[in-house]
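Here the complex is missing a single protein chain, while all its other protein chains stay put.
In order of appearance the chains are A and B, and numbering begins at 1 in each one.
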Amino acid sequence: MPRVQVLIRPKAGILDPQGKAVERALPALGFAGVQNVHVGRLVELDVDDVSQVEAMCERLLANTLIEDYEIQS
Amino acid sequence: MSLSEAVALGLTEDEYGLIVERLGREPNQVELAMFSLMWSEHCAYKHSKKLLRTLPVEGPRLVLGPGENAGAVDVGEGWAVAFKVESHNHPSAVEPFQGAATGVGGILRDVFAIGARPIAVLDSLRFGEPTSERSRYLLDHAVAGIGHYGNSIGVANVGGEVYFEGPYEQNCLVNAMCVGLVRRERLIRSAAAGVGNKLVLFGASTGRDGIGGASVLASAELGDADADKRPTVQIGDPFEEKKLLECSLELLDRGLLVALQDLGAAGLTSSSSEMASKGEVGVEIDVRRVPLREPGMEPFEIMVSESQERMLCVCEPEQVDAVLEVCARWDVGGTVIGEIIAEREMRILDGGEVVGRIPVEALVDDCPLYDLEPAPPAQRLYPAPPATIEPGLGVRETLLALLASPNLSSRRPLFEQYDCLVGSRTVRRPEQADAAVLAMPTGGGIAVAIDGNGRRVAADPYRGAVEAVLECAANLACAGGEPLGLTNCLNFGNPEKPHIAWQLTEAVRGLADACRALDVPVVGGNVSLYNEGGEGPIYPTPVVGMVGELPDPLHAGRSGFALEGDAIAIAGPFRPSLAGSELAKLRGEPLPDGLPDVDVAAVRDAQRAIRDFVRAGKLSSAHDVAEGGLLVAVAEACLAGGLGATLELGDADEAQLFGEGPGGFVVSGSQAALRELGERIEVRVIGRVDPGDLDVTVGGEELEITLDALRHAHGALAELFA
Partner (left out) sequence: MKFGVLQFPGSCDDRDAVQACGRVGEAVLLWHGDRDLQGADAIVVPGGFSYGDYLRAGAIARFSPVMESVIEFANDGGLVLGICNGFQVLTEAGLLPGALLPNTELRFVCRQVDLEVVDGDTAFTNLCADGEILSIPAKHQTGRYYAPDLDPDLVVLRYATGHCFNGSQDDIAGVRNARGNVFGLMPHPEHAVDPLTGSVDGLRIFESMAAHVGAAHVAV
């Protein structure tokens, strides 16, 4: 049964305060040169029919108004 | 199994010898794991049980006393209020978010385990100075964890306290109190009964949470690489607990249960053995039937796992189907894992095979109790706090420095992270009165508060503990509440050290004397010992939680000035001293050797008078004078009410302005009302409520301090969260 990973990211242009918080915290820990941090979600699943995953994303896994998704198998 | 494993698990040589004697043989792996937990300080209270027996536990309103999952007091018309406080100190130091969250989860379970619906939580937190990054981190995450758990499960967080002191830097304190509501006839106990009755485990599945300490018992195949398979941190899931709560209450509502117990420290072992001990029966458990979240768990792991959000109940065989049906509806996985047996032993099976067999008494009752060997400390235990203010500050600067200090500045940035409204019972929210007030279904109300002061107990364990009880009762009085019962959490260092034993003994003596003087029974509590590290012990910190009744919540007291023109007075037998005060701390003074004596009877009388006058609606405001002294209390009343004041304080010296001690109340009301109060207790009018600034005339000087300046200073804690 193939294992699929869905990466769900906040849509570009929408304020991502979690990403910003991480971006601010890293230099304080001594890590320089970090930009453009975004925090999203990973959903991993074993599926019989990989072609159904996109519909799963559209209907449940992502809210397409505010999130983008990327399917990786 | 042998002595070396036993010692690695925390048992002493003598204790191991006792175990062998009671069993008539050496314990096996499962049995040793169970003994090591049940005979640990945390579960057996080896060093404190004898002392706790000296606390007064009787009272006319007491419905359930110490010994059950929580205590309860009668609030009229067939209703009872259940409450208890517990600590989760060590886990919070390791992982503050989950440690604090699961601390809340645990105390909630203790309350609904006796059949009460949790309606409020309060928390008492202590960290090192906020100049330490680690302490800020712990505070931030502990508050977030408490908020996360309480908000998600839908129980209002209505009060609490936070203190910052050096001695807590290595050992933070997270104490959580829960209050619940129950019909008296619905109260359920945990004593198992009825040979042949079934044991049903319900809630979350069982994993390896909390097993860390027992890893030495691992079978040979598991090595170092598997260390992370045995996490020491428990992870809480409030959504799971919400379902568990509703399921438990429905099971009780339908009368389906004989007994109920929650799974906390030592998991299945402690809950099942305690149920058996109380019921004077035995239990047989088949670990193979326990729903697991991790593959390949060994029997000993299943018996000691501290996975959260699980309950154990006893029901008659005919009721099992109904019980499982309710569990299924709430989606909380119920499973029959064993039954009550006549032989008074814990019989642990793995499928068909017996893998452990311990007499119940041996496990629960035969743990040796130790006498403390108290001796006052020969030298100073605690360094002087670092000075944070310059010497020679004027009254105005001193007041602002105190208001801005970490122990006094407004906790609004913290308590706004908590839902204080869910349940629609909250009559007084944080910072509206000295105690939280909740409406009862009787039409009356209860007042609730949690208090402690480690530094003053360190200065004088006996008097400091007395003060903690008086402080809590004073807070209730200002809201109009009369104490019905008390719960306490004793947070101390290593009791095997004579000076810590002395702190503990003296503090418990103080608690007991104060409770007797106020006629308040102890309904239950918790002890957390060994809170010390390389840098020394924590301040001895007895934390006191109280529930009081007030017949008319509509007239519950307020702490803030309310009416322009009202007279302001200091009422009660207030004998302030700078010894052990916040001002002394800010100046970097070492702890004093003892605190001034207290006229407990006079303080009690003043509390009664304040309570009566608040209830009668004769006072516009009442605010207990605590940390920071009189002027800080007045400033707090100004800020709470959004009104200024004009004070004439004559020749008042520093001790009178900023000194501390029990028995003082800042009250406001009509001249007539204060005169009437003055016929009962000491009352000295010091000024009046005025719009505008706080104007103070003292020592010939006239000071004008704007409300904005007070507000700005009082808001200092918010900067930590920027």
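One rule holds for everything that comes next: a residue touches a chain if its C-beta (ideal position, glycine included) is under 8 Å from a C-beta of that chain, and two chains touch if they have at least 3 such contacts.
Bear in mind the structure is a predicted one, so any value in this text is a computation, not a measurement.
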Contacting the left-out chain in the complete assembly, out of B:Thr12, B:Asn151, B:Gln170 or B:Thr388: B:Asn151
Sites on subunit A contacted by the missing partner chain, in the whole complex: 14-15, 17-18, 21, 41, 60-61, 63, 65-66
Those residues of subunit B which, in the complete complex, touch the missing chain: 144, 147-148, 151-154, 237-240, 242-243, 330-331, 416-427, 439, 553-554, 721
